[in-house]
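Mind having a look at this structure? Questions to follow.
Here the complex is missing a single protein chain, while all its other protein chains stay put.
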Amino acid sequence: MLEDKTLLMEMLRRMVRIRLFEERVIQLVERGEIVGAAHSYIGEEAVAVGACMALRDDDWMTGNHRSHGHPIAKGGDVNKAMAELLGKATGLCKGKGGSMHLADFSVGILGESGILGSSIPTAVGAALGSVLQGNDRVAVPFFGDGASNEGAFHESINLAAIWKLPVVFLCENNQYAVSSSFKKMVASENISDRSAAYNIPGVLVDGQDCIAMYEAVSAAVARARAGEGPSLIEGRTYRYYDHSLGLGRIVRTAYREDEEVELWKQRDPINIHKERLLSQGMATQKEIDAIDAETQRQIDDATEFARQSPYPEPEALFEDMFADPIPLE
Amino acid sequence: MLEDKTLLMEMLRRMVRIRLFEERVIQLVERGEIVGAAHSYIGEEAVAVGACMALRDDDWMTGNHRSHGHPIAKGGDVNKAMAELLGKATGLCKGKGGSMHLADFSVGILGESGILGSSIPTAVGAALGSVLQGNDRVAVPFFGDGASNEGAFHESINLAAIWKLPVVFLCENNQYAVSSSFKKMVASENISDRSAAYNIPGVLVDGQDCIAMYEAVSAAVARARAGEGPSLIEGRTYRYYDHSLGLGRIVRTAYREDEEVELWKQRDPINIHKERLLSQGMATQKEIDAIDAETQRQIDDATEFARQSPYPEPEALFEDMFADPIPLE
Amino acid sequence: MTQTAEQTRNITLTQALNEAMREEMRRDERVFIMGEDIQSGVYGASAGLAQEFGYERVRDCPLSENAFMGAAVGAAAVGMRPIVESAFCFMWVAMDSLVSQASKMRYMFGGQVDLPIVYRASLYYGGSMAAHHSDRSYPLFMHIPGFKVVFASNSYDGKGLMKTAIRDNDPVLFCEDRTILGARGEVPEDDYAIPLGVADVKREGTDVTIVAIGGMVPRALEAADTLAQEGISAEVLDPRTLVPLDRQAILDSVAKTGRLVTVDMAHKTCSAASEIAAIVAMEGFWSLQAPVQRLGTANVHIPFSTALEPLCYPTAETIADAARATLE
Partner (left out) sequence: MTQTAEQTRNITLTQALNEAMREEMRRDERVFIMGEDIQSGVYGASAGLAQEFGYERVRDCPLSENAFMGAAVGAAAVGMRPIVESAFCFMWVAMDSLVSQASKMRYMFGGQVDLPIVYRASLYYGGSMAAHHSDRSYPLFMHIPGFKVVFASNSYDGKGLMKTAIRDNDPVLFCEDRTILGARGEVPEDDYAIPLGVADVKREGTDVTIVAIGGMVPRALEAADTLAQEGISAEVLDPRTLVPLDRQAILDSVAKTGRLVTVDMAHKTCSAASEIAAIVAMEGFWSLQAPVQRLGTANVHIPFSTALEPLCYPTAETIADAARATLE
């Protein structure tokens, strides 16, 4: 039993922060304040938080299109994340990235990729950097069940395995890629089974349980830091909302049953953690309520910050392309 | 014990045909009659022949850069193959393809790819064609140990596995990719182990034994025709020559031991088969000698045919780009 | 060009593409579709096709674009006629199948095989989708021999060109510009097909030629309206296919007007607009009375912010400005 209260409360705090952030995002999408694509992470919070709490600040991660949660789990700035979603100059990427491309190098977030599988090699390269630089920083690429069918997945794991790089491949199996069930699209029963092809550990974890995630990732991180190479971890989880906010309207055929959604909602990762904290006497209801309230204020502040922030100036269009700039037209 | 003499003798004939064809190619490269890249298949004959004899004429195959052997094993025309290597208009591809791009659609050879891994999806698509057309033709992509590290390998096997397509993935593990040992480059012990990631059979076969190859592939083909999906077969084999003819000169560091080469030469696939035929009383030395002699004549004829054939006319440059032609400059 | 009111319906470009695919699938059972989440019809143009033709012929694929775009090649090689639904931005992961196999196989194998494949490439841009989801690099497929490249700018062209693309025996990159997929236009009830390589004059004019494709066509037409008010008569020419390209139509128009503005939503450098400018500089030089004006997307990746993204693309205003510049 994990008894580190600071850690357990921080897990709760970060999960709640993601949840409330995402709920706010839904409102802002509906109000038209956030435009473009936005993919909700609600329901999957324990995966990112359990994993990222097993990392140090100076460890690396990469994310994907569904990655508002990961920067928050990794300790990123919520104000700047919200400002980015609103396309503001104060955003993490000065408004150039938006929802699918959050990055915060200051806390090890090497950035998110809207192209699936595409950021897995990036994480492998960061881990290679650790080896070449002689430090023990670990890299964690987050990717979905769908993305595990991309060639980049295979090449990256093999590369990390033969070079024994400190990578924890973290598959967030929320069981669907848009409308496609992983049971139809992935030939193996579990995605973690694929580790057999690379002679590395593969672990299937309850992705609704942040402690289970934390423990599995901690073991993989220890292995990685010890120079024993990569691991593949599958967090089995669920997304409550449709693939992307607004997409519900255009998916014309039901691809999952309402009962299934309801069943998974009964295993809500935040409730599971709260109930455990209460039942184990690790926290009082009051402490928990305080976290909820405090986080709500934080999200309100972030919204306010984002709204008040200026848009980028037109000159910004031609900035940031090159470190050693050249004329651009 | 396989007792079909016609089949056993045909296996010998095709292996010898490949061997003598390849020996001639070496001479022609040395004489400057064949230009460009040429990769010798000598030492690996049992893999292609064992596999292709398990196929029907109307089954499909795709090959790679080291694929003079496969068209011969599949029953392709030797004259046209030799003419192609000499860049002649009478070649299989009218001189446009050359050594790395033999194709003969008349006997199911969908063509060879100089880009590694690239023709694996093609074979999967041909198998998809079988399913859509309601026939039972099987497709066999041949590829090397090196190519099994390409993303195309992973995506293709997963696709064939979830759709239960009639594909036999045939990895020719000659243990090196140019100068790189598969033991350093492939994270699993055997390439056949990778089948675990796709829930399909994976079989490691002695690639110097054409009967072992034939039997393993026959089983996989039966499975495929029965609609039970793909298999992965690894033929463990060895190439006697350097990666490509002429490359020996520029590889500056020894990447394999002379003893290793010698050991493998002692397991020569043609000798193994000949000795077995003799010891089992399936063939006499005379019959075997006749095959050698007859094949040598065939290769001489092919060389003559190729030499006598005309080069393509300049007009051919702009032909064959499109089935429904458009103006080209 | 369009038919009389009785015979036509006013439908979107998406619906026009859907009709074309549906009719061709009815006509020819070798035609089938592969793509991601197409059975549920997420992306419009495939809507209802799985319901009519079944899940075998309208196949949902895993996230393995290189494999399924390459499988299309293999299926075509053995006699099928695949349509592959995707977006340009997802083609980078599949580039090897597209270039090394689809574009090269026929030539490399001396014409032994026909590859009747339509790769449908949505071009997302202008919708706050940011750098990864806004690619428009079809000029690559003009550069690489082996593809035909089609670009519809309205519903009528869309249906007619899609039919031709499906019936054509070579790989076709069919560009679908999402800025105009919802635009409506008149489409006849009757079967019709538009040949590849035939440009269309969307508006006649005598002072300046504006060559525009896809979603740039409505912008060019709007610019022509503005210019007309100033007494400038702009001709708007839509090549409709970039490979083959109707050079003669472009040269004829420039011969008439003496001036050329070429408009593209791809990045400027090495764009379709560059190519057209080069062709006219070679073959229409003596007609030209002023420098060529080439418009395209700024040479930066597409920024997310609504404060920045619109600055990237040609607009009716910048097109009109460029036309005016040719007349200075």
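Each chain gets a letter, A, B and C, in the order it is written, and its residues are counted from 1.
In this section, a residue touches a chain if its C-beta (ideal position, glycine included) is under 8 Å from a C-beta of that chain, and two chains touch if they have at least 3 such contacts.
Quick caveat: nothing in here was measured; it's all calculated off a predicted structure.
Student: Mind giving the shown chains that are in contact with the missing chain?
Tutor: A, B, C
Student: One chain is left out of this view; which of A:19, A:39 or A:101 touches it in the full complex?
Tutor: Missing-chain contact among the listed residues: A:101.
Student: Among C:44, C:74 or C:139, choose the residue that contacts the chain missing from this document, as touch is defined above.
Tutor: Selected residue, touching the omitted chain: C:139.
Student: Could you tell which one of C:8, C:169 or C:299 touches the chain left off the display?
Tutor: C:299
Student: Identify the residues of chain A touching the omitted chain, counting contacts across the whole complex.
Tutor: 60, 62, 91-97, 101, 103-105, 110-111, 113, 115, 117-133, 137, 139, 151-152, 155-156, 158-159, 162, 319-324, 326-328
Student: I need the residue numbers on chain B that touch the omitted chain, in ascending order.
Tutor: 35-37, 84, 87-88, 93, 95-101, 113-118, 146-147, 149-152, 177-180, 184-186, 247, 250-253, 255, 311-314, 316-318, 321, 328-329
Student: Name every residue on chain C in touch with the hidden partner chain.
Tutor: Within chain C, the residues that touch the unshown chain are 66, 92-93, 95-96, 99-100, 103-104, 107-108, 130-132, 135, 137, 139-140, 142-146, 243, 266-267, 269-275, 277-278, 280-283, 285-286, 288, 290-294, 299-301, 303.
Basically, only the chains that are shown with their structure count from here on.
Student: Need the most distant chain from chain C, centre defined as the mean of C-alpha atoms.
Tutor: That would be chain B.
Student: Which whole number of Å gives the spacing of the CA centres of chain B and chain C?
Tutor: 40
Student: Residue numbers in chain B touching 2 or more other chains?
Tutor: Correct list: 151-152, 155, 158, 162.
Student: Hey, what residues on chain C touch two or more of the other chains?
Tutor: 62, 64, 66-67
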